[in-house]
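As you look at this complex, bear in mind that one protein chain is not there, while each of the others sits in place.
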Amino acid sequence: MHETKEKHDFEPKIVAFVCTWCTYAGADLAGTSRLHYPSNVRVLKFPCTGRIDPVFILRAFQRGADGVLVSGCHPGDCHYMAGNLHARRRFAAFRGLLDFVGVDLNRLQFSWVSAAEGGKWVEVVTDLTERIRAMGPMEEFKALETEECWSGELNSPELQEAYNNI
Amino acid sequence: MSKMITEQNLRLLIDTLVKEGARVVGPRQAGAMTLYEPLTKGDDLVLDQLPRRSAKEAFFPVCETILSFERKEGKTTVQDVDVCTVPETVLIGARPCDAAAPGILDAVFSWDYKDEFFLERRRRTTIIGLACTKADDACFCTAVGLSPAEMKGADLFLTPLEGGGYACEAPTEKGERLMARHPQLFDDAGNAKPLPLAEPAVEKLDLQKIKAWLDGNFESPLWYGIADRCAGCGACAFLCPACHCFDINDEGTADKGERRKHWDACGFGKFTNHASGHNPRDIQNKRYRNRIMHKFKYYDDKFGQTLCTGCGRCIRHCPVGIDIYAVIEEINKMGARDQGPGTGKD
Partner (left out) sequence: MNSTAQKLETSTPIDTSCYADVTDAIRKEAARILADGTVTAVVGYKAGRRAGTTMPAIVTDPAEAGGLIFSPACVNNLALYLTKAKKDVVKKGRIAIVAKGCDMRALAGLMGESQIKREEIFIIGVVCAGVKGSGAVNSEPLTTGNLARKCRECTVRTPEGADLVAGTMPSLPELTPVEALEMARLEAMTPAERWAFWKEQFSRCVRCMACRQVCPFCYCEQCLCDKNRPQAVESTPRPAGNMAWHIVRAMHLAGRCAGCAECERVCPMEIPLNLLNRKMALEMKELYGFEAGLAPQEKGPLSSYKEDDDQSFIK
């Protein structure tokens, strides 16, 4: 944990929505086993992947996440029998929708990480972080946040530019 | 000496104003429709149809920030928006129904509270109106006391001429100033006749009689039949040049965010919902009644004006075919018969 970190120009922000029973315990195991993984990931704990609403993922992107990870129990291991199986369908559908509106799916990762898979957690998080780092910041949703409808704008740089070009 | 402007010079006027740093807002193509939007050059102007949304958004934006807040180290700072940075604006190509509306709204926005966001935009905007040579089956400006040649609200008013170009009149000083600033673009009017204007095929309604009926018929069974089909959306209010309800929302995080003012509509079920859960307008009929009452009675009671300019947008785009002209025509008839409560039919 105390090794010197490699310096990068861009440190992506990654939000991980995880279930408390498997992946959170898996991440905990990674920690207690003194495994290293990038500190770019912010972990949010949920009772079950079935509780993770697609709107949370959307919100994460809107609030500046460059990548999102959703992780829970392997099929058959769900503490609530089938929460993860419902989630599997929901996220399959949500991926299709995000792709259709033009979000690069490489920024969104789903995984099954059990309480015993500290190593897999490290691998998933590291891979995702490196992938997002290579992709650069997620600009689309952030750009939207700052946009106004024309009438609500007091000064518009785009318009000013258009004026200047006439 | 009366003046005229050629089509070419009208577009040149836009270019010139833009170059001077003014924001020029006019009907512009947006997909299959037109919308009032900032124009970047004269050729952007499209005048052959009534824009889908009214021109009110030049004064009363769909959504605008009214303050921003930030919390740092336990201290919250609040920053007001400086309305003085609103650009000088010329609204061009506003039809009589759109040009008349902002003037009607002045009353409510400068009543008990002076809404500087609206009023500053009003002060900084010059409206160039345009007479109508086309009307469709939803237009009804003549029924509510306006007309295709109505100059009310316009600072400069254009009337299309036979053989092209527009006759120009400047009913206000603002309009005269605009003409005086660019004398080379305006010619002396010759003998060209104006194009025939479009009279909507509707009866002129007696707004006082309608108001008198509304005064005594808050509980009429008419309301319970008329808006059963209303789906409760805000399409009518949001397209309307005169509807001006807004909501205020704080958005962002606890650490940083903005307070935003944005359009709201009395058709929404949550519009009058109290924090307690009680809703005085608990069913759609009551909400629709409010729409009619506000336009033809309450606003008249308070400000002596009618809150409808007959643009017909709510008729054209109501998802369930509610026709405000049919409603007020029915009330007009009932007012004339002076029979009190209606029949519940429309």
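Which chain is which? They are A and B, in the order written, and residues in each are numbered from 1.
Going forward, a residue touches a chain if its C-beta (ideal position, glycine included) is under 8 Å from a C-beta of that chain, and two chains touch if they have at least 3 such contacts.
Being a predicted model, the structure only gives us computed values, none of them experimental.
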{"item": "Among B:K209, B:H262 or B:K333, residue touching the chain not depicted", "value": "B:H262"}
{"item": "Missing-chain contacts mapped onto chain B", "value": "30-33, 35, 52-53, 62-63, 137-138, 228-229, 231-235, 237-239, 247, 249, 251, 260, 262-263, 265, 268, 270, 282-285, 315, 317, 319-323, 325-326"}
{"item": "In chain A, positions touching the absent partner", "value": "53-55, 58-59, 62, 75, 82, 85-86, 88-104, 109-112, 124, 127, 140-141, 144-145, 147-149, 152"}
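Everything that follows uses one rule, which is that only the chains that are shown with their structure count from here on.
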{"item": "Whole-Å separation of chain centres (CA-atom averages), chain A against chain B", "value": "44"}
{"item": "In the complex, chain A residues that touch chain B", "value": "63, 148-152, 154-156, 159, 162-163, 166"}
{"item": "Chain A partner contacts - residues on chain B that touch it in the complex", "value": "15, 18-19, 21, 23, 37-38, 40-41, 57-58, 60-65, 81-83, 85-87, 253"}
